[in-house]
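After the structure tokens below, expect a handful of questions from me.
Only one protein chain is missing; all other protein chains are in place.
Take a look at subunit A:
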């Protein structure tokens, strides 16, 4: 088996005037889970669909399990499993009929397909709903059925395109458990997500994507270090206090505070959030400043994202 399960070099895909992929690069080591993180419209789905042979890219080169995606799509299809954003199951057929159908299309005998279907239904907690039309399944059940359909033949590479978007926490955890099992069995997984937490939980390495290209790549810790960790945020009671509070915050955290006069909000990144919070509260009290709200929070993907894109814009400006 190739050392790299997935390699993409400079993939481009154009729709009209916009590039959905604009020089997309990716290298995924065999047996690892690689997260592709980015907002809607960043090109995540286009990248997955291209690598899974569903979409023809305009330029660049890609291999999956050593097979050229453009020239040997049939071999690639034999090695991959795919779970899309929208559950790709037949809604008229029952859950079991779906799995038997896909098993048969994997050239299993009727009996083998039936046995495999029953085993997967059991594993994903769908045995009771086996005879019901997939169209009557809840969102979580449908996604589980979809995942089951992707692993009828244990794939060497599994593409998961936002597999937990719109799922409740319990269903999400079930999907995560199944993904971990597959990893343990040696499958390479490419997972796209909008949730920092999901990438953090599951991925060995993460690529952050914007406007069709990877703008940052690394382990979760490496990326978090670049993005900045927790932030302390204060909402002052009086707009007049903003400057004083910001000064106090900067003195304690040793970082630049950002103020927003409209919402009377002051924020700054911190390293040890509990210690910083305690110190800030004490200092505010000593200075006689009253605040409406104070707390710490992790950066949202939006912020992380803005930060990373800002980095990139900065660089291009220097280059220009």
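We take it that a residue touches a chain if its C-beta (ideal position, glycine included) is under 8 Å from a C-beta of that chain, and two chains touch if they have at least 3 such contacts; residues count from 1.
Operating definition for what follows: contacts and distances are computed from a predicted model.
Chemist: Select, from "Transport permease protein", "Chemotaxis protein CheA", "Dihydrolipoyl dehydrogenase" or "Sulfur carrier protein", the UniProt-recorded name of the complex's unshown chain.
Modeler: From the choices "Transport permease protein", "Chemotaxis protein CheA", "Dihydrolipoyl dehydrogenase" or "Sulfur carrier protein", the unshown chain carries the UniProt name "Transport permease protein".
Chemist: If I consider the whole complex, including the chain that's not displayed, which of A:22, A:90, A:217 or A:279 touches that chain?
Modeler: Missing-chain contact among the listed residues: A:90.
Chemist: Give the residue, chosen from A:149, A:196, A:214 or A:234, that touches the chain omitted from the document.
Modeler: A:149
Chemist: Pick out the residues on subunit A that sit against the missing chain.
Modeler: 49, 52-56, 74-75, 77-78, 80-82, 84-94, 97, 101-102, 104-107, 133, 149-150
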